[in-house]
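All protein chains of the complex are present and in place, except for one that has been dropped.
Chain nomenclature is as follows: A, B and C, assigned in order of appearance, with residue numbering initiated at 1 for each chain independently.
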Amino acid sequence: MTESPTQSKSLLTPFNLVAGLILAVGAYVAFLRFSSGLAGIGAVGDSAQSQPWGMLISFNLMCGVPLSAGGFVMGTAVYIFGMKQYRLVVRPAVLVGMIGYFFAVVALLMDVGRPWRLPYPMVVQYGVTSVLFLVAWHVALYLSTQFVEFSPAVFEWLNWKRWRKVAVAVAVGAVIFGVILSTLHQSALGALFLITPTKVHPLWYSPFIGLFFFVSAIAAGICMVILESALAHRYFREKVEMTTEHLDQITIGLGKAASIALAVYFAIKVIGIAHGNTWHYLASPIGHWFLLELLGFSLLPCVLFAAGVRERRPRLIRWAAGLTVLGIILNRLNVSIITFNLNLPAEQRFQFHWKEVWLSLAVVMAAVLTYRWAVNRMPVHHKHPLYKTVH
Amino acid sequence: METTKTLFDFMTYTKGVTYLLAVLFMVGFTFFWLFLVDRDKK
Amino acid sequence: MCRVASSRHAPLGLSGAILLALGCNGSYQEERRVGAEIIVVRLPEAHGALQRPPVEFNHAEHAKEMQKDGCTVCHPEGGPGRLSLKLGRTDDSGGRDALIETYHGRCIGCHERRTTKNRKAGPPARSGPRTCGGCHVQRPTPTSARGRVAFTYALHDAHVKVAEEKCETCHAFYDKAQKRFVYREGVDGGCGDFHSSRDPKRLRELAHSTCVSCHRQRTAPGQKTGPTDCRGCHEARAAGKRPEKTPRLVANQPERSWIKAAGAKSRLVGFDHRGHEVQAPFCSTCHHKTLKACKDCHTLVGSVEGQGVTMASAYHLPSSAHSCVGCHQRQLAAADCAGCHERRAALPGRDSCVVCHRGPQPDKDVAAPATMPAAEGEVKLAELPPSSADFPDKVEIKLLASSFKPSTMPHRKIVARLDAAIRGNKLASTFHGKVETLCSGCHHRSPAGARPPPCEACHGKVDHPTKDQPALMAAFHRQCIGCHQRMGLKQGCTDCHTRAAKEGGR
Partner (left out) sequence: MIFSRRRFLGGVAAGAGALVATPAQGASHLHFAGHPGRIGLLHDTTLCVGCRSCEVACKQVNSLPPLVRPADDKSVFDKKRRPSDKSYTVVNRYRAGAGKTPAVYRKHQCMHCNEPCCASVCFVKAFSKTPEGPVLYDPSVCVGCRYCMTACPYNALSYEYDKLWDPRVVRCTMCYPRIKQGKAPACSTVCPMGAITYGRRDELLQVARNRIDRRPNRYVNHIFGEHEFGGTSWLFLSGVPFKELDLHEGASHTPLPELSKSFLSVVPLVLTIWPGLLLGIYAFSKRKEKLSQAELEQTVARVLAEADEQTKKKLAAAAQRAGKDKERAVALAVKKALAEAEATAKEADKEDPK
């Protein structure tokens, strides 16, 4: 068992205070939701009827899932492609992925009308014609898969040797299963909108939208790994084994991958416009907004990544990663909220309500705290003393 | 320029543009790759 | 759309396609209307398509901006006092490249000059675009609001006054013997009579150069002049009827005549030409481009000149704006008529033939007199009958008793209102020969005059979807409200019904 050094420190750090405030108010809002229904967190009026998916779905689920793609991307790179030099970031990536998915499901539980029925598509009745059916199954299965992938760390922490052995043995199978699931549900999140050609703005709507979501999720996953490794290096120094040089090397390698992923993403987005022949929309204000997203948040970071890789500047790569993450969030919100139902009168379109936004933030904060808790205890960024030599 | 009236015309046009773009991106990619790995070789 | 591929400038095609794509219009565009002052500049068809989208040129804005400099800045003189309609040239003999060069040189040159001038003088910098995309903007194909010039009787009258009876100013026929333009009274219609069939383009040029040049030259103070901008003449506006005071135009037409043709079997129609003249804004309302009589081209079995339209169709085709029936039917859109006729629009009814065909039988040995006597066309309407059980004063309807008190329909008042409108209108009184004709406005599908069967006979408690027969309540409402809507009368629930006290919700 590892000792947690944070126990000796005071709990009253500024971060903890802010986190506590967010969680406390969040708990109050969650109480409102579970005492007076979804109307309790602002789902009222024509806006909620025409825009049934609010922040909990559009942000926590739609953005949370692609930003948790790091686990499957790094798993593929290391275990399938055999890029052993990234082995050290696999575990943290899987942890981030697992927590990300878990809290996306938590948000979902807050949002659906009868949360206790969430397993229904798995056990009661199968709506096989629905893309959401895929998402439900895949998220559930993938969450389990990620637990298997991450379980060696938990078993090391708990010192359950036999269980660890089993978990390690099934690792490759789990990774392959995870890749299949991820390919499908990352794209399925986009494909959810295939059926709404009258609602999603034509610039964002495309028959390729599933592919767009998948490719951008790869970029998002890589960028989250870049950011997570850097932040962990900074804030959990005593827990991180990696040297600064090694981290920079990994960052540059990941930056290269991210720049390629973004270049592909940019190219298929442009081809998507050509495919739908929606060029003329670009000249409108909403077209400029689209161009801002496409040029400012995917082409620009792509170029920054490339420059950072070429000039060996990990800091630049980290900034580009941040920009990409923002870009993915912007894209998902554009599809599901900002340009959704643009032709409806304002009172029927999405309206931000502080309670829902707060709840959404609180879920994110809970995810961050869970991450901190795990990193402080489990062998995530370092090897467990007992298993130094094996991997 | 008249608006397109048939699927055939629409596809003729959009396919033309997408193929052209795809070729351009392929060429562009080569240079982008060379730009990326340029320093690795030295 | 994929013009680039077939363009003669193949090497430019590749880059062109991308540029084109960036400005390309979508495929599911709605119709886009532009004002009459917008001229869409394309190459003449012989020169092939433009590589870039056509330019939509706002003539009005340019003319306003260039007012001080005068029209000749752009339009050179094509003859004494006559402007060329073209930009910087009098004909298109130069070919494609020269043509493009003219436009680019003229437009961009001017825009550039104005920019440099303005730069010294300061704003406002209304200089115009100088880059390709500034003028060649990709837009969905426009539909112009430009209409045909509505040269009404009133306008004609105004021109006659100004031209001081010099008809040849406009009605100019080139007399080869005299080697000058003369007016041939009773022969010439407009320029179109001669030119439209030969060279419509020439007609357009002539009309513009003749009208606009004349308007432009009349600059002396106090001198009346006409518009020189596009909208001034081409803006579609309601033509209306001929004002009573404008004098009648005479071109050998009869005042009254029998419409007759060799081989026609129906009774002759007595036609009051003079009476119809004041009802039509133009000669061409009935006549097409020339002033020939209908039967000259529309022969009994149709002819090439008449585009195959037979005589019967020429007079009776309801869809035609030139035919008698077509024009009469269009009058039914007026509020006073629409109340009944929107629903009973299937004219001509079988019993309405005799309204016009009242003359002598064509095959009788006795020939009809050459002109029709004045009294022939007049109709006298009988007065409304007194109220009776068959013609009630008021009718009580108790259908919506649950929500409303019984509603009283002022039967006689309604008939009187319709009757008054008919009496005030010559066309209407001609066609509503009997008072009973009015009844069928509401009591449709039952013989006119007799006490009609009750509405419930057909309209039951529920509707009959396949027969498209509404239920009684809907039938009443459609009949009353529909008519009130079309005649612009009151349509509120409580205008007919009084609420029952207990019900508040409806």
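Simple rule for what comes next: a contact is a pair of C-beta atoms (placed from the backbone, for glycine too) under 8 Å apart; a residue touches a chain by one contact, two chains touch by 3 or more.
The structure displayed is predicted, hence computed values, not measured ones.
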Chains on display which the left-out chain touches in the complete complex: A, C
Sole residue of A:Ser130, A:Gln351 or A:Thr370 that reaches the chain not shown, by the stated touch rule: A:Ser130
Interface residues of chain A (partner: the chain not displayed): 34-39, 43-44, 46, 48-50, 52-53, 76, 79-85, 112-115, 117-118, 120-121, 124-136, 172, 176, 179-180, 183-184, 187-188, 191-192, 194-199, 207, 210, 341, 344-345, 347-348
Contacts of chain C with the absent chain, listed as residue ranges: 28, 30, 342, 345-346, 462-463, 465-466, 468, 470-471, 473-475, 477-478, 481-482, 485, 491-494, 504-506
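In the analysis below, only the chains that are shown with their structure count from here on.
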Centre distance in Å when chain B and chain C are each reduced to the mean of their C-alpha atoms: 51
Interchain centroid distance [CA atoms averaged], chain A/chain B, Å: 30
Whole-Å separation of chain centres (CA-atom averages), chain A against chain C: 63
Multi-chain contact residues (two or more partners), chain B: 10, 13, 17, 21
Residues of chain C whose C-beta touches two or more other chains: 21, 24-27, 138
Residues on chain A engaged by chain B in the complex (per definition of touch): 256, 259-260, 263, 267, 270-271, 274-277, 306, 309-310, 312
Residue ranges of chain B in contact with chain A within the complex: 10, 13-14, 17-18, 21-22, 25, 28-29, 32-33, 35-36, 38-39
